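Okay, here's the structure, questions in a sec.
The other protein chains are all here in position, but one chain of the complex has been omitted.
Our next item is chain A:
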């Protein structure tokens, strides 16, 4: 397994948000973390990446327990986190945004350069010198993924990559994710949109009120409309 999370609990202040969340991401596979607004998807990601002040449980990445490491150490081991709110550096150009994400090459994982990323996200190639603040939401979403890829990760946590994007851009995004998978990257993405997740994911984990309610292959989730009704339908 590339990532193995078990017994993950997370708190904000006194409030416990996650209750013994467990999930696995195999090498080169795409896993969708599904759930409604407020189910705990983002908190799961933030806990894995070490961004939640109080967390318990085991997060094994590669062959190492990273659950006690600070965020930058986790990221340096090849686990990239792409936040939902994008957090583009608006005062920096596209090129400079990529530079912030750059880390040394890593053995056994694809090595990304700005040129290769411009191939993956052709939109960005045309705006290398543009300030992050002058880009559309979809372009920013592309840039934030590209920026994380500059760290040459083994696994990418993609938080709601399709949120708030125009249908055409969502399609581009799906293509980009498939291309990343083809490079051999493992991807854990969170989604509310089952349709989008189905297109690109191998497996699904459904979360509700901080508890995992379903985990299994995507095909199995699709054949269980009751799970969908109970935990995902709006």
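Heads up, the rule we're going with is that a contact is a pair of C-beta atoms (placed from the backbone, for glycine too) under 8 Å apart; a residue touches a chain by one contact, two chains touch by 3 or more; residues count from 1.
The criterion applied here is as follows: contacts and distances are computed from a predicted model.
S.K.: Select, from "Cellulose synthase operon protein YhjQ", "ABC transporter permease", "Cytochrome c oxidase subunit 1" or "Cysteine desulfurase", the UniProt-recorded name of the complex's unshown chain.
M.R.: Per the UniProt record, that chain is "ABC transporter permease".
S.K.: Touching the missing chain, which residues of chain A?
M.R.: 12, 14-19, 37-43, 49, 51, 70-72, 75-76, 81, 83, 87, 89-92, 96-97, 99-103, 147-148, 151, 209-210
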